[in-house]
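Could you have a look at this structure, given as structure tokens, before my questions?
Here the complex is missing a single protein chain, while all its other protein chains stay put.
For subunit A:
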Amino acid sequence: MVLKIFFPQCCNMADSGLLIGHWLPGQDSAVVLAVVHYPFIPGQVKRYLSQLQNESRVALAVLGSWSMPKDGQEGMESFLKDLSTIFPQGRWLQLSREMGQRGFTCHVVQREGTLLGDEGDKCNGENGDGGRVIFIHYDQRKVMLSQLHTLEAGAGAGAGAGAGATVTGAGPSELRLVFSTVAQSQPLFHTDKYDDGPLKLTHWQSEGREGSIIVELAKQASVPLCLLLTWLLSLWTWLCGIRLLNLQPVRFVSSKLSTCVQLSYRTEHLQTVSSPKKALGHAEFMRKANIFVSFFVDVALGLLLISWLYQENRISLLANTLVPAADHVAQELQELLKWLMGAPAGLKINRALDEVLGRFFLYHIHLWISYIHLMSPFIEMILWYVGLCACLGLTFALSVLSDIVALLTFHIYCFYVYGARLYCLKIYGLSSLWRLFRGKKWNVLRQRVDSCSYDVDQLFIGTLLFTILLFLLPTTALYYLVFTLLRLVVVLFQGLIHLSVDSINSFPLFAMGLRICQPYRLAEGVKFRVLCEEPGKPLHLLMEINPLKFGSVMQWYRTPTYSCYPKDSWAALCKKLFVGELVYPWKHKSTKKTD
């Protein structure tokens, strides 16, 4: 069995003393956390350790001794042996460093006092099964701060070794234990070198803390701010919960307007952020931080947009182009309908039905144009007020844009719905009449087509209808096709807007920033590099942290939004289009989200 000792890099040059650390349960490895220097009183060390143990809930123990040769220290050998009797342990490590050599030697003393593995002068080949020791050096600060993510390929911990070190046995669970041990023993690292305690320790330590008034003030202010925000939010949710707003039409309309959907998302996010409870785990903390940062970025972008929009009379400019644009679209539609009514491209179109449909749609467009002209004096004012909601964030501005587009192309939507309904009716009628034509019927109970004997009158009427539907199908299909294409253009535009809104909502900005600035904070695994490998000396490895890939950061820390829910595949979409079912830009599954 190989004994692995995780050794902090900061203790490499520490003065002689006692090794404090933790034996990993179930593993043949130890994590060294700190070195206590001479002189010390053993009773004080024990008390200190038990006190730390209460704080950090890590079973801290004295692992062994550390000797750093210096001038005027002779006869340490016997003293070190005596120490092991003071701190009774299953195994006692004796690490010693020699001047002018890179590695250090290790003796493992069992409880009975027998020297088990002597790596110093003897060849380690002769007792290969007994006591091979590997030193794994780690950066204490980085390991303490980093969060290890388990992926499917978690065993790739040692595989990515740059120098070709093949360390087997350092499985993910052991690594996880090392990381958690170091992270939990944070109280140990609180004492810095200016602290004048009874014990002198060497470990990673901050360069002392600098007090900042602003940070302290912000900390003090955050709690009442959160409380105020929570109260406001509860007021808002109470307002939303009023009975009048939950009536069927209002509810339906608000579920279709993307601004309202965005509003509900924002409320939910703010509720998450402003809850005064401390974040429990790493995931929740990251979620809160992500939401917080993306909220701020969103609002900043929105304010930027407002400052651009309300300068130089841009709103009225926009309104003045919007109305003619809508007018122009309506006129183009009129042209298109007239073209459709004149038997386009030599298609076999039923003239009478063509005429009827064309007139119906033309009348609709006429209505629409008059509606727009009625609205045109107010559009600038509406835009001015609606534009103000951009101060809630860029996502709101985009949602409002999406809603405006939806409202301005409402006639296209209407045409599409009429065309699709008519087409759907024909397709379903034809498919069931085709079964009648062949003398079959659909058996609902067995979900299959059965043969059936019809009466003469049923057959007669069925065939009559079948013939009529068959000959009228091309006309309906043409109108359906044209309006579906128009609708798809609008849907594509709205889908793009929704996609951008959704990416702003769900992009893990904080996690990405963390990954860029402090890559070790989000670890995917570790890699080992050989530091020194000399015959007759223990192997020294350097453990480096593999940062999480950007794609994985997205996967882990994406804020769940509606785009995460499964959508129609392309084949399903095509089938829907062929059968004539209605297609919407984005399936809002808000009802399923609540559970």
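Here is the rule we go by: a contact is a pair of C-beta atoms (placed from the backbone, for glycine too) under 8 Å apart; a residue touches a chain by one contact, two chains touch by 3 or more; residues count from 1.
The definition used in the following text is that contacts and distances are computed from a predicted model.
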Open item on the list: Name the omitted chain as UniProt records it, choosing among "Phosphatidylinositol N-acetylglucosaminyltransferase subunit C", "CSN8/PSMD8/EIF3K domain-containing protein", "E2 ubiquitin-conjugating enzyme" or "RING-type domain-containing protein".
Closed with: "Phosphatidylinositol N-acetylglucosaminyltransferase subunit C"
Open item on the list: Touching the hidden chain in the complete assembly: which of A:Thr463, A:Gln518 or A:Gln555 does that?
Closed with: A:Thr463
Open item on the list: Which candidate, A:Arg251, A:Arg438, A:Lys549 or A:Lys575, sits in contact with the chain we can't see?
Closed with: A:Arg438
TODO: For subunit A, enumerate the residues touching the unshown chain of the complex.
DONE: 343, 348-352, 436-439, 453-457, 459-464, 466-468, 471-472
